[in-house]
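Then we have chain A:
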Amino acid sequence: MAIVTVRSAVCVLGQFPALAGADLTVDAGEILLLAGPNGAGKTTLLRLLAGLVPLRSGSASVLGVDLTVDCRAHRRRLSLIGHETFCYDDLTVIENLRFAARAAGARDEAANFAATRFGLGAIADVRHARLSAGQRRRLALAAALAREPELLLLDEPHAGLDAQGRDLLDSILVAASADGVTVLVASHELDRARSLATREVIVEQGVVRAGQFVAPAGRAAL
Partner candidate 1 sequence: MSLDYEHVWGYVLGGYGLTAGALGSYAFWLTKKLRRARRSVREANE
Partner candidate 2 sequence: MSKQASGRAQTVNAGRPWLGLTAFAGVSATFVMGLVVAPKDEQQRDAYRLLYMHVPAAWLAYLAFTVTAIASALYLVPRTRHLRWDYLAGASGELGVMFTALMLAGGSLWGKPVWGQWWAWEARLTTTAILLFLYLGYLALRRIGGSPQQRATRSAIAGLIAFIDVPIVHFSVSWWATLHQEGSVFNDKMQLHIRDGVMQFTLLLAVASFTLLYVWMCMRRMELLALDEGLAERELQLAIDERSNRPATTNPVTV
């Protein structure tokens, strides 16, 4: 079943065509790797799927919602991790997590669970402003997970994490995928991401083409 269907999508940022006719289909449970150089349109593609960037032409449907008609209805069911942490400086770790969870209609337990899962228990009462860059990344990932999404859109999730954090993230992604969560990862760390992914596409010059990488037999069935 296709979770994401994008056809000839054109998205414009100011006067710059970030996406110039992108096509993409993603099935449920996939871990899709988006590779490609800087400025190719990966971030815009993810933001389009989250309904944050309007379509100029073409069509896109995510989680069964047609984005040309409604770009808000599906947001509750997905999480996006961007370059920003989406957190408030003056709230503590656990407060930020609870706010994220409640906003998406998830329970506080989801926030607590996500905190434990990412090893944030010890710093639960520290304000976001005091966190190190790596801790902030972990918090952002935990906040995304606390929303209990059906679709995870990850923009450079490995950046800024230590080795332990990366391994943790990978295992969490594989586990989430096993639970039926669809994952899109934009990453420059191809080796690491390929070890997770079931499929790879390359974003270049605002269009999407198929990547060479094919997951080893058996992995795709995860």
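For this structure, a couple of remarks:
Note that a contact is a pair of C-beta atoms (placed from the backbone, for glycine too) under 8 Å apart; a residue touches a chain by one contact, two chains touch by 3 or more; residues count from 1.
The set was built so that all candidates are chains of the complex that A comes from, given by their letters.
Note that the structure is predicted; figures quoted are calculated from it, not measured.
Per the touch definition at the top, the candidate among 1 or 2 touching chain A in this complex is 2.
Those residues of chain A that touch candidate 2 in the shared complex are 10, 12, 14-17, 20-21, 54, 205-207.
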